[in-house]
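Here the complex is missing one protein chain, while the rest keep their positions.
Naming follows writing order (A, B and C), and every chain is counted from residue 1.
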Amino acid sequence: MHESHHVVAPSYLDMTAQEITNDVLERHHSPGNQFWTVAMILGGLFVVGLVGLFMLVSDGFDNKSNWGYYAATFAYVFSLSQTAVLVSVALRMAKSHWRRPLARISEMFAIVGVYSFAMLVPLLWVLPSIEGRRSLWFEWPGNTPHIWDTMALGSLVICGLAILYFASLPDLVTDKEVSGKSDEDVSYHPLIPHWFGTPKHWQLQKIVLGLLGGFYFLMLIIVHMLISVDFAMALIPGWKDAIFPAFHAINGIQASIALIIVTMFILRSTSSLGKYLELEQFWALSKILLATCLLWFYFWWSSFFTYWYGRMPAEIGVLKYIMFETYSTVFLLAFTMCFVIPFLILVVNVVRKTIWGPTLAATVILIGTFFNQVRYYVAGFSVEDHTLHVLENLPDFTSPGPIDFMVIVGGISGAVLTYMLGTRLFPIISIWEIKEGLMLQRVRKFMKRDIRVLAKPE
Amino acid sequence: MATETINHKWGMVIDIDRCTGCQACVVACQAENNIPLNTEDRFRQRRAIEWIRVERYWEGEFPNIKARFIPILCQHCENAPCEPVCPVYATYHNNQGMNVQVYNRCVGTRYCANNCSYQVRFFNFWEPVWPESLKNQLNPDVTVRSRGIMEKCTFNIQRLRKAERVIEGQRGERITDENLKEGNFLPACVQACPTDTLIFGDWNDPSSKISSLKEKHFVDGGRGYKLLDDLGTQPNVIYLKKVDINAEHKVDAHA
Amino acid sequence: MARKSILGLFDNADSAADATDVLLEAGATQDDFDVLTGSPYPEGAFGEKDPVHHIYVFPIIGALMGLTMALVLTAGTQVAYPMVTGGKPILAFPAMTIICYEGTLLGAVLFTIIGIIFESRLPRLRLDPYDARINEGYIGLLVTTEEEKLDDMERALIRGSALEVVHERGRALRG
Partner (left out) sequence: MQERVRISDSQVNTDLTSSIFESSKLYWILVGFLALVVLCGFTAAGYMFNRGLGVTGLNRPVMWGFFITNFVFWIGISHAGVMLSAILRLVQAEWRRPATRAAEVLTVFSLMTAMTMPLIHAGRPWRVAYWVFPYDWARGIYPNVRSALVWDPSAVFTYLTSSILFVYIALIPDFAVLRDRTTGVPHIIYSILSLGWRGSVRQWKLQIIAGILLSAIILPIFVSVHSIVSWDFGTAMSVEAWHSTVFAPYFVIGAVHSGVSAVVTVMIILRWMFHWENYIRREHMDSLAKLLIVVATAWLFFFALEFFFGLYALEGPEVALRELQVFEAPWKWYFLTFLITSYLIPVPMWLIPSVRRNLWLMAFTTILVNVGMWFERFIIIVPGLMRKQAFVFTWGGYTPSIVEVTIITATFAMVSMLVLLFAKVVPLIPIGDAKEGMILHDEIKIGKVMVPAVMREE
C-alpha cells in the first residue's frame, strides 16, 4: 500500500473489445475435459452427502444434536455464497475500476444461493418451536422463525439471481449475436430479444442493478441476523449478544472475499481467462480482506470483553461453553485461522502485493470460518433445554461422526458443483464491464513517464 | 498484627421476618458514622446519605394491606461491580471480605455509584455541616468526609479494628459473636436493632450465628436468599424471607 | 574537493523536465541534481531518480518499544500493588491488553514522526541556493557538483531555458 512504484496498466488494455469478447466467449463455450472431470468427482461427493443427509433424516428430527454439523455446513454455505454476491454489488456502487474482471465471479455465487436454500429446508423440522424460550420473536407463535427465515432467505436468493441475470444480460446478448443464434434459440431467455444496448437500456440496467443492489444489501444483513440468532444464539441459554449478528455478517464478508480470491486463483491457474485477473485485483481485494480480518477481531473482542468484565453467571456460562472450555479447541482454530494467520500474512505489503500471498490467507480464512460456524451452530444444537436463562452445567462437546463428515464434504462439494454448472449458463468474466473499463481508462505520457488516467464520470 | 493470624470474613444475615421498620438502625448508623443531617431539601434533591436504609413495600389491597420492610446496606460483594471501575483503587476488596472505601484516594468520578446494583453508594455533593449543638456529638473514630467524596457502609470497620486490637491483640482470644457483643464491637445498626433482624458475624467462624443460619436456611425450601443473585455479585450479606401465612413474597420477586 | 550548488529556475514543469536531459549531456549524473517544486509531482516525472528510504523500519521499532513499556507499566503496577477488585485476577490480561494496545500505537506514531523528519533530511541547516518563487509555481533544478564543473552546469541550465540561475540563498518575498 505504501511504497509507490510505476504504473501497471492492465495488460488487457491493449486488446481490442472484439478480441476480449471472442476470447471470453470461446472459453465460455468449451470449458475443457478437466472441467467435466472435476464436476464428476464433485457430483460423486455430493451423492455421498445426500446419503448422509438421508441417514440423518431416517434418524428423525427430534434429536437436534445429530444435526449440529449439518446446520454448521448450511450456515457456512449460506453465508459464503450469499455474501459473495455483495462484493460485486458494493464495488459497483463504489464505482471502482478494478472490480470489472471479478464482478461476474462474485455475482455467480447467487446460483449457489438456491442450493443453500435447499439446505435450509430440513433444518426447519429440526429447529424447535420458540414456545417458552428466548427468541428474536418474543411472544409470537411457535413456528414464526421457520416461516420468516424461509421467506427472508428465499427473497434474498431471488434478488441475488435477479442481480446476476441483469448484470449478465448484455453479455448473453453479445453471446447470442456472436454465435449467430436466432431469437427462438434463446426463447428460454425472455429478455434477450428486447435488449438492444441503447443508452436508454444501459441507463435502465444501471438503475435496476442499483436498486436491486441496495435491496440486496439490506436484505442480506437481515438474513444474517435471522439465521445467526434463530439457529445459534437463541438456542444457547443466557446468550444475549447484541453484536453477534454483525459479527456473523462480518465473518461472512471476510470469508466471501476470501472465496472470491481463491476462485480467481483457480481460474488463473486452470483457464486462459486468468489473464483478466491480475495482481491489481488480488492486491485490491487483499486490502479489504485485511480490513475484514481486523474487524473480525474487533467485533469478537468487543463481545468477549464486555462479557469478561461483566462476569454475570449467564455470561460466564456462554464464555466457557463456546470459547474457553467445551469448544475451546474449535474456537482457538477459528481465532487463529480467521484472524491471527491471515493478519500476519496480509499485514506485510510485500506479501500482500503478490498472487500467492492473498490466496494463502484466503484459503486459511475459508477453513477457519468453517470452524467458527461449528463453534456456534453445533454448540447451539447440542443444548438440550432451551428454556433456561443461564447455562449452569455445560453440555458435552459433540464430536463429528462419519455421517457428519459425509454431510460436510457432500454439502460443500454440492455447492462448488452448483457454481461450476452456473458458469455454463453465464460467462464467468463480465465482458461489458471490461469493455466499459477499456473506455474509461487510458495510459498517457506525463512529462517523462507513463501514467494511468481514470475517468470519473458523474 | 492479629489480622494476619486469624483470617476473618465479616458478613451479615438480615431476617426480614423480624424487621418492624422501626428505623433504629438508620439512626444509629447516622450517629456512629458522622453522616451529615439529611435535611428535607437534601431528600428533595435526592442527595440524602443513608448507609443503611429501610425500604418499604405495600402488599395487598386496602382493607387487608400489609407493610413490608427490607433494610438495605452495602452487600460487601465478593465480586463487587463497584470495585474494578475505580481508576484510583479508592474502593477495593480487603482480606476480610469487606468492600472498603478509601476516602483520601477518591477523586469523585462517581463511576462506582453508577455500577452499584444495590444503590448503596453515596456522594458528598455538599460540604457536610452540623449545627453547633451537634459538634461535640461527632464520632472521633470516624473520618468526616468532605465534599466530592464517595462513601458507603463500612461494617463499622473502626469497631472491628478495635476488636482485633483488644480481643486478639491484648487478650489473645479468637473473636466470637459473644465477645463482639459484650465489647460493644458490633456495628451500630446491629447493636441498635431491637428485634435482632440484623445479625453480624464471621463467616469463617463455623460456630458463629450467621454461619449456622446459613447452614439452616440455604437448603431447598429454606428462607435464605441473596439480593440480585443472578448478577453473580456474591454478597456477604444474606437475607431470610418473611414467613407469610399466605405464602407470597414480594421481596424475593426483586431478588 | 568542495562541491557547490547552483539553482536553475524554470517557470513550467516541462521545460524543467527537458533541462534535466541537457544537464545529463553536460556530464552531470542523476545524483548531481535535485528538483525543487512547490507541490508533489508524480514520481519520475522529471526523470529524477527514486530516493531510497527506510521509513517502514521506524514504526515497527516504535511499536515494539511501546508494547514493552505498556506491558511493564500495566503488569508492574498491578503486581507492585496487588489489590483485589471485583474478584478479578491481579494480572487481568484483557484489561491490560487495552493499555498495551494504546502504548504500542503511541510508540509506533512517535517513531514514525521521527523517521519521517529524519528521512526527509529535516531540519535542514546547510543553506543551499533557494528562491521563494519555487513556492509560487516555479520549478527549481538544484545542481550540486565540483566547483570547476559549475560553469558548464550553469550554461547547461541556460541552454535548458532556465529563466535565471541563483547562486546565493533566496530572499523571502512579500506576500
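To be clear about the criterion, contacts are C-beta pairs under 8 Å (C-beta built on N, C-alpha and C of every residue); 3 or more make two chains touch, one makes a residue touch a chain.
Just so it is clear, the model here is predicted, and its values are computed rather than measured.
J.: Going by the stated contact criterion, tell me the shown chains that border the hidden chain.
T.: Counting the whole assembly, the omitted chain is in touch with A, B, C.
J.: Out of C:24, C:65 or C:96, point to the residue that touches the absent chain in the complete complex.
T.: Once the missing chain is taken into account, the touching residue is C:96.
J.: Of B:74, B:98, B:116 or B:210, which residue touches the hidden chain?
T.: B:116
J.: In the whole complex, what residues of chain B lie against the chain that is missing from view?
T.: Residues of chain B in contact with the hidden chain: 45-48, 55, 70, 72, 81, 84-89, 105, 107-111, 113-119, 122-127, 147-148, 227-228, 231, 254-255.
J.: What does the interface between chain A and the hidden chain look like in terms of residue numbers?
T.: The missing chain touches chain A at positions 1-8, 134, 136, 138, 221, 240-246, 280, 294, 298-299, 302-303, 305-307, 309-312, 389, 439-442, 444, 446, 451-458.
J.: So that we can see where the missing chain sits, which residues of chain C does it touch?
T.: On the chain C side, contact with the omitted chain comes from 34-43, 46, 48, 50-51, 53, 55-56, 59, 73-74, 77-78, 80-81, 83, 85-86, 88, 92, 95-96, 98-99, 101-103, 105-106, 108-110, 112-113, 116-117, 119-125, 128, 130, 132, 134-137, 140, 142, 172-175.
Everything below uses one rule, namely that only the chains that are shown with their structure count from here on.
J.: Averaging each chain's C-alpha atoms to get its centre, pick out the one most distant from chain A.
T.: So the farthest one, by centre of C-alpha atoms, is B.
J.: Please tell me whether A-C or A-B has the greater number of C-beta pairs in contact.
T.: More contacting C-beta pairs are found at A-C.
J.: Can you compute the centre-to-centre distance for chain B and chain C, using the mean CA position of each chain? Integer Å is fine.
T.: 66
J.: What's the distance between the Cα centroids of chain A and chain B, rounded to whole Å?
T.: So the centroids are 57 Å from each other.
J.: For chain A, what residues touch not just one other chain but two or more?
T.: 309, 311, in rising order.
J.: Specify, in ascending order, the residues of chain B that touch 2 or more different other chains.
T.: If we look for residues of chain B contacting two or more partner chains, we find 79, 84.
J.: Which of the residues in chain C come into contact with chain A in the complex?
T.: Contacts found on chain C: 13-14, 17, 20, 41-47, 56, 86-88, 94-95.
J.: Taking the complex as given, what residues does chain C use to touch chain B?
T.: 81, 83-88, 92, 95
J.: What part of chain A is in contact with chain C in the complex they form?
T.: Listed in rising order, the residues of chain A that touch chain C are 2-4, 6, 304-305, 308-309, 311, 446-449, 451.
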